[in-house]
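Shown below is the structure under consideration.
Shown here is a partial selection of chains from the complex, left in place.
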Amino acid sequence: MQLQLKTWQFVEDYLKTKTGIIIPIGSTEQHGPTGLIGTDALTSEMIARGAGEKVGALVAPTIAVGMAQHHLGFPGSMTLKPSTLIAVVRDMVLSLARHGFTRFYFVNGHGGNIATVTAAFSEIYAERSMEKLSNQPSLKCALRNWWESAGVKGLSRELYGSAEGSHATPSEVAVTWHLYPETVQQKPMEPRIAPTGSFADAEDYRRNFPDGRIGSDPNLATVEHGKRIYEAAVADVARDYESWVAR
Amino acid sequence: MQLQLKTWQFVEDYLKTKTGIIIPIGSTEQHGPTGLIGTDALTSEMIARGAGEKVGALVAPTIAVGMAQHHLGFPGSMTLKPSTLIAVVRDMVLSLARHGFTRFYFVNGHGGNIATVTAAFSEIYAERSMEKLSNQPSLKCALRNWWESAGVKGLSRELYGSAEGSHATPSEVAVTWHLYPETVQQKPMEPRIAPTGSFADAEDYRRNFPDGRIGSDPNLATVEHGKRIYEAAVADVARDYESWVAR
């Protein structure tokens, strides 16, 4: 149930029985020689929508540009500064809280967002904690990385083992191929499994990971894998959302 | 050509001959009893993509939540504060400028964004103007409201006359029906043509425009109108983009 495809009167009715909403957040950044720049936003969006459908939850528009400063050495990558992304998350949550939403469940497709979005939740809470707003309903926010759900981890271990890596992974590439089969492509990559390591700013990242991948062999991905991973992610997210919102 | 569906190497090649990019910006806000909350983001996104296809330009991810504080009296509406939206536009433009993009063409679906996005352009320019960065390539940003293109204005005048109004208009409703035919619905509205007037904050807006519409009769929309308006918008935006980028 996409919020974008509903009317305000529909939302008014929804709020009579529910106060939770799912918010997909991704990134717009290089994903190696064959991965899509939109991988993290497209996957989190479609998994959030799939889960929302399953549990009858509204799904807000996707935050498509996340915190990806380290990818700026590769053309097409975009970032919000952490301070900007904090403001975005805050404004979105407070807009929805104004209507009576109290549970904000972010489905995340990008590791680089974790710290900043978690800090954004604290920014929201801090305003309330510092002002002692005990007369307002409590707001709760959660961030879940779809690629870390039990089902997805099981599959990626089974299908790719140590070639899963941590950026431009065959798992995420496979899901995008399931969703956008017209984008499937294979390219020889050298080395087959990309190096691993850490990074700081964009110059540093590109120096260490010249084709953009970290620890992965995306050529292992298949459309059929993508379908299985996608479905596992949707099922896990749906289940987790329901139990979280019920707490 | 959606940036999200390309690889970084594709963008690297693109930048060898082109430096322009199209960025859709919309809003997530009530659009009357039958209009979709995502109207402004969905229409600008699809029109931008249509135009991008026509002219071979990359289209960035959509800014789906815009400046819509005045709609917060209606459930489901979301806003970024102007100061937040300015930061978002700045970070997106500067990310892309880092790679060599120099022309940023925003296709806008929401009147409430105009002032803030224009101010954001000035914020970007001001940083450069104050530091006298004469050794950097000049950046140029443009904002175009698709509903004000000549073709669209002609059609809406012909099809709806004074019942077009200015919010939850039959034109924009028609375009969403063309794009999402499963969302078509009609409801009796009273008065048939909504009142017109001005507004300040959300309380004021809802007081003046109780069902969310301003000056419009969205029940006049049809799917077939939507197709014509959409195509006119795409053609106009494509043509305008090409001439702007060529300047």
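We just call them A and B in the order they show up, numbering each chain from 1.
The definition used in the following text is that a contact is a pair of C-beta atoms (placed from the backbone, for glycine too) under 8 Å apart; a residue touches a chain by one contact, two chains touch by 3 or more.
Note that the coordinates shown come from a computational prediction; the quantities given were computed from them, not determined experimentally.
Chemist: What number of copies does the complete complex in this structure file have, with 2 given?
Modeler: This structure file describes a complex of 6 copies of one sequence.
By definition in this document, only the chains that are shown with their structure count from here on.
Chemist: Centroid from C-alpha atoms only, then distance chain A to chain B, rounded to Å. What do you get?
Modeler: 24
Chemist: Going by the contact rule set out above, which residues of chain A touch chain B in the complex?
Modeler: That would be residues 2-12, 14-15, 28, 30-38, 41-42, 58, 60-62, 64-65, 72, 74-81, 83-84, 87-88, 90-92, 95-96, 98-100, 180, 183, 212 of chain A.
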